[in-house]
Structure formats: structure tokens, C-alpha cells
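Complex shown without one protein chain; remaining protein chains in place.
Order of writing sets the labels: A and B. Residues in every chain begin at 1.
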Amino acid sequence: MTVFCLVELESGAVADASLRALTLARGLGPVAAVAFAPPADLPVAELAAYGVSDVYAVAADGYAPRAWAWAIANLVPGWPDAFPEGPAGRRPAVLAAGTDRGNEVLAHLGAIIGLPMAANCVAAAPAPGGGLELVRQRWAGLLLEDAVLDAPVALLTAATDAVAAVPADAPGPVMVHAVKSELSPADLMMRAEEAPAAAGGASLATARVVVGGGRGVGSADGFAPLEELASLLGGVVGVSRVVTSEGWRPHTQQVGQTGTKITPDLYLACGISGAIQHIAGCAGAKHIVAINTDASAPMMARADYAVIGDLHQVLPALIEALRAR
Amino acid sequence: MTEAPTRASAVIIGAGIVGNSLVHHLALLGWKDLVLVDKGPLPNPGGSTGHASNFIFPIEYSKMMFELTKDSTEQYQELGVFTESGGIEVARAPERMIELKRRVTQAKAWGIPAEHLTPEGVHKLVPYLDPSVILGGGYFPTVGVVDSLRAGTLMREKAQAAGALTVLSGTEVLDITTAADETGSERARSVVTSAGEIQADNVVICCGVWSPRVARMAGARLPLTPIVHQMISVGPIALFAGTTGEISYPIVRDVDNGMYERQHGGDMEVGSYAHRPILIWADDIPSNEAAVLSPTELPFTQDDFDPQLEQALELMPELLGDEKAGTRYAINGLISMTPDGHPLLGEVPEVKGLWSAAASWIKEGPGCGRVVAELMSGRVPTVDVHEASAARFYPAARTAAHTRDRAAEAFNKMYGIVHPREQYESTRPMRVSPLHARTTALGATYFETARWERPQWYATNEPLLDKYAGRLMERPAEWESRWWSPIINAEHLALRDGAGLVDLSAFTILDVTGPGALAGLQNLAVAQLDVPAGRVVYTSFLNDAGGIVADLTVMRLSSQAFRVVTGAADGARDAQWISDHLPAGAVLTDVTSAWATIGLWGPRAAAVMDEVLDEAEKWTRSAFPFGSIRSVEIGGSVALASRISYVGEYGWELHVPADQAGHLWDRLWEAGQPHALVPVGIGVYGTTARLEKGYRAFGAELTPDFTLVEAGMTRPRVKAQPFIGKQAYLAQREAGRSMSAAVLATLTVDSLVSADGTPRYAMGGEPILALDGSRLVDSRGRPSYVTSAGSGPSAGSHLLMAYLPASVSPVGTKLLVEYMGEQYPVTVASHGAVFDPSGSRMRG
Partner (left out) sequence: MEILVCVKRVPTVGGAITLTADGQAVDTRMSGFTISPHEECAVEEAVRLVERHGGSVTVVTLGPVAAEEQLRFCLSLGASTAVLVETDGSELSPFVTAAALASVASAGGHDLVLLGNEASDTGDYQVGIRMSYFLSQPVVTGIKALDFAAETSMLTARREYRGVSETFRLPLPAVVTVKEGINLPRYPSLPGRLRAKRAVIERIPVLSTIDRPELLTSPEFRVKGLRVPAAGKRSAVVLGSGVAAVPELVRVLGELGVLP
């Protein structure tokens, strides 16, 4: 039975988080992508590479979570009359990336069709006794939950920082289906008016390089070398919770459980002790380099590489060295 | 991560204020190759130092705690981390106003600036305090706050700069290995850490609340429990916005509510010792990783603190009642407590080379570090810390159960009005004499010493009150009558008139035997111990500096067997001192539990003894010179009778196997009935009879702070054999008593009448003053204060003992004693005994 996977697009490509969701979806059955974009805008080749066989291109005018959920509900076989019966792992499933949008749309979908929704899964596989065996993130990934989801339609999202994006071994052809959804005014009431964010710049969640600053930065002014280094490396600045509670930086830059979870190639943690809430946000980084005066700081234990020293001395020297190259 | 060295001269576990101070002082004393280990990060590894409120009140009733606090304060000042703020203890209850008089008087004894304030006076210094809810205050202007983390960092860095120290943070101690040394004693060998094993001859436990857990790795028990102290920080306080630095207003101790309020920058910290005792097992302290804030900042339990909030609001209604100020920080902070409230300093009794510098708070941390460094270096410590010795507790007082029960009981007394004779109730009775049932039947009121129950006086002696009416020195003031009875004085007079039976089974009895016994003990004792078997010798032990470290009697049982008898309070420490210094060929065995001791003294003691001695041994009674011991048959049991006395009367200490103690007591009791024999408690033995005779007690008059010469205890000759402290002792003698800085004297109180007409009785610790009310301080800076106080019913005076500057020590000199803020005339009465100074009664 088909596994529907909500695909988010970013700059014309499939968002990294959605590639991860597609990878997880592929393990459950043939994947039909659902994208809210005109057929012409779809990155069909990329979808094919990730094993997608069908794409439902839903005509949409901006982001409207309830409307999007209704549109997906209408694709679910049997809905709203009777879900098809099926053996374990052979029932339909709907996946999305565990992004703000993915979780929101699937929660709406769960409410609409009256079924459970499992957020931020890191693994899913058919359970011997029926349904799916899931591993979910709790506490933003600091804990894992083993669970069984045994519903007529499995609704789940894939953790953005714990499932790897892996292309399919043997991509096949892709069928594109244009869909027009019938929507009520109530559904469209919750529609986002979009505008460029004030801060602008690269997104913390998707940046390739994040230069992190913590208590050790010492003040709002202390972030100047971090900004400079981030711009040299084409990355962005992220901060720990103490930095935002001190008012040194805006909350939008907070990395952690209650901030943003990041998945860069490099996280350069400067003067960050490594409280667990922060680790929850940066555990998805491919590589971590920590700069700290205290060799025994917890951040050091999470890092691949460590420099023991004062960031206020190391960063200017690093910047100079990079400029000299 | 720093690699652990494979060898160290000492491994110091714990980088809080004490560990940092310790490495600093060890480095100053020339130690090299030190390793400081902490499982947490630096500079705040997560122990109690990291969340301390960091203020220091200099006032303490205990001289030792006062001196440790004073030394620590001076060290903080030298490091530049001390800010003087002043501190005020406010009184809400009338009893507290009286207690403040005692506090300010004690401050005078130690030379600490202190004064009384009216409510308006308090308000002037602390404008946000509502003067209408208090009765007054005691102001201590030298109170201050410190940066203990900074102090620790500075001291650690000094040791590193001296090339003496390797610091391993983030390194956990996994085990402490021990092995038997050549004498068979267990000795510390190495510390196994997460960074490798470190061989070391010395291992120091200064890890605060974790100490019992770490000590157990080496098979040692440290009587310390983590206990919660709740603290909140409220801010921003509008009034503090304009102040600079950490503190601009005096710290307020709302002692009647067990709380304090202390400015900390823009916040007000409110701490409490009033909530229910919340004890945590050392094993349950979370790891640095699992802890929410730090391992010793446990989640705040708001319900416990709510009553204190109301009291704090009452005291500082506008400042703390500001709706814009919030509780920004609130913790159940873990602190260390011991059964008696003192730190645990020195080598632990179970393992050689394993040292404790635990249970020290911020206010005494640097001082404790210095003292332990000195002890480890074989030096005489700057501050006499025998009351904090890690060896002071017997095993039964080192148990977790006792530690927890006593800590729970003592917690709410932290800011309480604690009586000098305060009796605790938890886990009693623990150690009882074999005569306990008999003394209980006689209506004994028991006082606890070193977990022993000792009869203080006997209710069945109440009829004596009529007999001695008019001579009992009754105490109409409740404070002095608390934990006291006029029966004590009646028992005293009955003993002097007839005979008394004293249960002394709490004595610590140590047998030292073997071919090396004589040499071993000779090396410790000032007195000549090479006496014929059958003699008992009263002697002191000295340290290298000639300070007094023990005061006890030694019986020579045979050529190679000695029996040491010492007080219950001192026994554990004395045993450690002896065993630490015994040579090969001498064995120390603690036989305390095997022997009961009954004292029989008084003018009719001889007649009582005559009734019970076996016919065949009657002749021995008259051939029993003072200072001799003899095995005697009494009613079919065999007792070791020792002709000495601490009460100044003829008689014996009778040592009898514990299983036969009841039998002996009963025979003596029956025999004594025609001779006016009464049971006599420790109230007489330890205080009234002793003071009349001018006998010095260890810990009161006899301490390392004074010399035998000053104590007036020099003997006519010095033995030829060497002994510890001999060189110093010879020098002291050479200088002579006239050259001594101080002279120990007994003083009589000439008038007991206070301002309101009530007779009042000083109880100890009070300052002795010149007639103009000025403090007396000897040429070595030691103040004159009452070392012992008590009734002298036979002398007809309330008696005080005190070291006086030589210039005011002559008999007949008129001086003053200050008690509870009032001054009373006293006269130097004697340098020896005020009762029977020739000792004729004792010799019989």
C-alpha cells in the first residue's frame, strides 16, 4: 500500500528534512510524494532519486496547514468511508518531515481522520504483531521511545536530525498527478501571509556551517568575531539558551531543545559548556569542533575536535589565518 | 584531557574551597608532585562551594571555630576577595534579646567588635527592615562576604605556579586502594581515577558532601551527611539598582526564624535553616551530567520554604513584597553536617595516609586547608583542632544512622539558642554502663558524652536538699538552671561529708602491652612511667611544640603491661595518638567495653571498703598508699583498685570486669548504707569537686594553646628519658612561671547579684576583665576567658578557672567577669585548690 510523503520544497529543491523523510518512507512501501506546488515546479529528478514513484502536485496558494491536511486526507485510500483492511505493514501511511510544518500538517491530518500521529520518528518498520514498530524522539532526541503504531493509516513524521538522507539504489520513473483540492473557507482561515523575515540570511536549521556562542562569549559585543567567522565560512551564528536569556542575541538564533535543531556539516561551538538542552539541538551536526577554556566541559565530550583555550584569542587568530589563505 | 601522573606525593580529592586551600598550603610547606582531582569542571566543580551564600560571621561560641573562621577570613582578605558588609542578628523574641547579650559578651571574650542595637538602630543600617517586628539586634561590623570560587582559583594557581601541582578536572575517583604496611596497619596506596591510577602515600578527602562515599572506597567511615539548606534569590531589587559591587547593606540574620537575608548585587538572597531537615544519601547525589543545575543544587521544594517567605516578607515588606521582583533562583542546596557540627580534620582512624578535610563550610575552609596541610607535614597546627579531629569519634558515632539522626536534630538549631549543656535526644541511649539499670533505678538524669550515657545526678538524692538547704547555691535564673539541679551540689556536700559511689564506666581503657610498651609510652608521657608494677601515674602528653595533647593516668600492671585510663570524650583521639607513636613490639588494645569503673570516695570511703574487703585482704586497706594499684577481692569478685582521686577525697577507682560490675556495685551499696554512702553523678565528679580542687580538665584548661608551666603542672624533676615535646618543655621550664605569658588561676565570684537583683552564675567562655572593664590579653595575644565554671559548695563560692596575664595573676587580685552583658567582681583565689589545698583529705 502506498506511503504518502509530504515533501517541502526550498529554493526549487527538495528540502533536506524531506529527503530524510523520503528515506524513512521508502522502507515502508512504494512512496507517493505530495507537494504543494504546480507540477512544473517539481524537482522530479531529485524525487526519483529518492525512490518516489508518484507525485501528487496539489495546487495551493501559500501555506495553510488545515487546508494542506485536508488535501492529503482526500488522497488517503478509503477516507472518509472505510479504511482498507490490510496485513501488518501493508496499510497506507502518511509521512512528513519533523519540521514545524510537517508536524503541524500531520497533527491536523490526525485530528481530521481521527487517528494517532507519531512525531519525530527515527526508525519505522513493520511490527511482527501488526502495525509499525517505531522509535520516536522524546525530549528533543535526548531520549528514545520504542512504540507500536497499529492504526488503519499510520501517520508519522521523521526526525530532522536523526534520519539520514540516502538516495534510492534503483530510481524508477515518476508519475506526476495534478490535484486540485476542494477547500472550505474555514480551512483557509489559517493561511500564512508570507514575507521575508526581518533577520534574513541563511536559515539556522539548514545552514551548512554554524558558529555557536555560549556563556563564554561574555557579552553581546563579544559576538563580533563569531559573526565574522560565520560569514567567512558561509554559515550563520547560533547560540545557547543562556545567551538569549541574557539578551545578548535574539531567540531566533537559539540552538537547542526549545530553539532550533541544526544539522550542519560543521558546528563550531565556542565557549559553550554543553548543557543537555543545547546538545539536543546540535546532536545532528556531522562534525563538532569545540573551543573552550575548560577541557572537562561536557561540550568537549560531544565534540570530534577540541581546542582548549579562550575563544577571544583563538577566533581572531583563526580569522586572520583564514583571511591569509 | 590532562594525563594523570602515575605517582604523587599526595592526591587531593575535591577542588572546592578546602581542596584548593589545602594544595596551596601544602605547596607553601614545600610539597611537590601534588595532584588535585575533581570530577566536575573548574572553577566550579559543582560542590557546596559553588552555591554557597559566602558570608562570614566571625562570632562563634567554640574557640576552635572562632579561630578557624578568623584565620580563614584573614586568608580571604590577603587574596583580596573579602568585602566587609557588617552583619546584624535581629531578635524577635525576648529570649533572643538575652541570647544576644550572651553573643556580644562572647564576642568581647574573643575580641570581635560587637554592639547592641535598638530596633531604630537596626533600621538605620538596614532601611528596608521593619523595626516594629523586632526587639533589637546584635551588630557585628566585621561580617563580610567572600568570593570563594575566586579564592579557590587563586590558591590553586599559586600551587601550580610553584610547580607543585597537577590539576585533573573532569576526572572521577573510582577507587582508593590500600594495603597493610610493615606494622600491619592498613595504608593508602593509590587512587584509581578515570584518567588512570596514581600511586600516592597520602590521599586527602576534601570532597564535602561526597566525602563519606569516597572514604568508603578505602574502607573508612566519615560521619558526615549531606543535608539540604534552602536558598532563594529575589530580584531585581529596585533599591539595590543604585548600589555598586556585591553588597552595600549589612547581612541580616533573622535568627528566631532560622533565616538570613543578604544582598547579592541586584538581588536579595534569602536562606533558611528553619525548614524540615531534608537529608540525602551521599550515594544519591546526582552526577554532574545528570544534575539539573549542579549536583549540590537540588530542585527547590517550595512547600518547605513557604513559611519562611511569610516571615521574610514580614521583616522586609516593601523590598521583598515588590511585585516586580521575582524569585530568579531557588535551590535545595546540599551542605555537609556532622554529628557535633565540627569539621572532620586529620588522618582517619582506619587507614594510615588517608586524610580528611571534610565538613568545612566557606567561613572556615581556608583555615581547615591550612591546618590539614600542617598536620600532613608533621607540624603542630596553627589552630588547635582537637575538637575537629577526624579520629574523635568512636565507631558507634561514625555510623550513618547516628550521623543522620543527629544532623536532623541539630539542623534546626543552626540559628537556635543552644545551651552550653544542651542535650540531644536522637539515637539514645547507645552506650550504657553495665550499671545502667541500677543508676536508672536511682533516678539518674543522664548526660551524653561520646555516645555514653553518664548519670549527671540522682533523683533519689532529693532528700539531701533539705539537709543541705542554704548551701546549695540555687540558680533562680532559668538559663543557668537548665540541664542542672541543686541535687548536684547536695551530692557534692554528701560526698565530702560521708561517701559517694560514682559510675565511671564511660572511661576509655587502653591496654598497652609487649616488650616495647614501656619505651613506647615513655616516649609520649611527660611523667616517669618506669615505675614499679602496682603504681598509677598521672601524666600529660605533649606535641613537639610543648602543647598539651592529652591528660590521663597510666597504671603499670606488670613489666610489659600498662593500662591507660582516659576520659570518654578524649579516648578515641588519645588511642589514635598512642597507636600512631607506638614502636614495634608494643600493642594497643581498647578494652573499654570489658571494664566497668566504680569510684568510691569520701571521708567514710575507708569504712565502706573495710566492710566489703575479703577478710584475708583487710590488711591491704591500710597499706594502700596514694598512687598505688592493687588487685583486691570484694565480695567474691576481683577488682583492680587504684588509689587516686579527681574529687579530692580518700578512696579508689575500682576497675572490675563488666560482667561483675553489678555485683560489686551492690556489695558496695549495701556496705555503704550505715556510712551515708550516696550515688554521686558526673556533675560533682567533673565539675564541682574538680573545681574546688583546681584539677585541670583536658579541652578546657589543658589544650595545645597553653603550656604545662602556664597550667601550673610542672613536676619537680624532668625525667631523663626522651619524650615528645621535651625540648619545648625544658625551654618552658627554663623561662619559668614568672616569665610565662599566662598563669592559670581559680577565681571566686565575689558578688553574683545582677542588675535586677537575681543571682547569676557564669557558665564558661566569658571574658575576664580588668577592673576598668577592659579586656585582658596576655603578651602572646591570648585573651583571658573562663575555661571552666561551676559551684564550689564546700568552698562557698561560685568558681571560675581562667588563664590570666601574669601581671594580674597574684592571689588576691580583683578583677571582673562579664556574663550576659553584666560585670561581676571576682578575686584570684588560688593557683591550685581552693578546698583542702594541702590535700590531706585525699591522703587519708
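Quick note on the criterion: contacts are C-beta pairs under 8 Å (C-beta built on N, C-alpha and C of every residue); 3 or more make two chains touch, one makes a residue touch a chain.
This one's a predicted model, so the numbers in the text were calculated from it and none came from an experiment.
Note that of A:A59, A:A125, A:L142 or A:M175, the residue touching the chain absent from this view is A:L142.
Contact with the undisplayed chain is limited, among A:C5, A:V31, A:V76 or A:A118, to A:A118.
Where chain B meets the missing chain, the touching residues are 1, 234, 284-293, 298-303, 306, 309-310, 312-313, 320-328. Listed for chain A, the residues touching the missing chain in the whole complex are 10, 15, 63, 65-66, 100-101, 103-104, 106-108, 110-112, 115-120, 131, 136-151, 157, 186, 189-203, 205-206, 208-209, 232-235, 244-245, 247, 250-252, 254, 257-259, 265-266, 275-277, 279, 283, 287-290, 295, 298, 300-310, 313-314, 317-318, 321-322, 325.
We take it that only the chains that are shown with their structure count from here on.
Centre to centre, using the average C-alpha position, chain A and chain B are separated by 64 Å.
Every residue of chain A that touches chain B in the complex is listed here, in rising order: 273, 294-298. Here chain B touches chain A in the complex through residues 1-2, 40-42, 169-171, 289, going by the rule given at the top.
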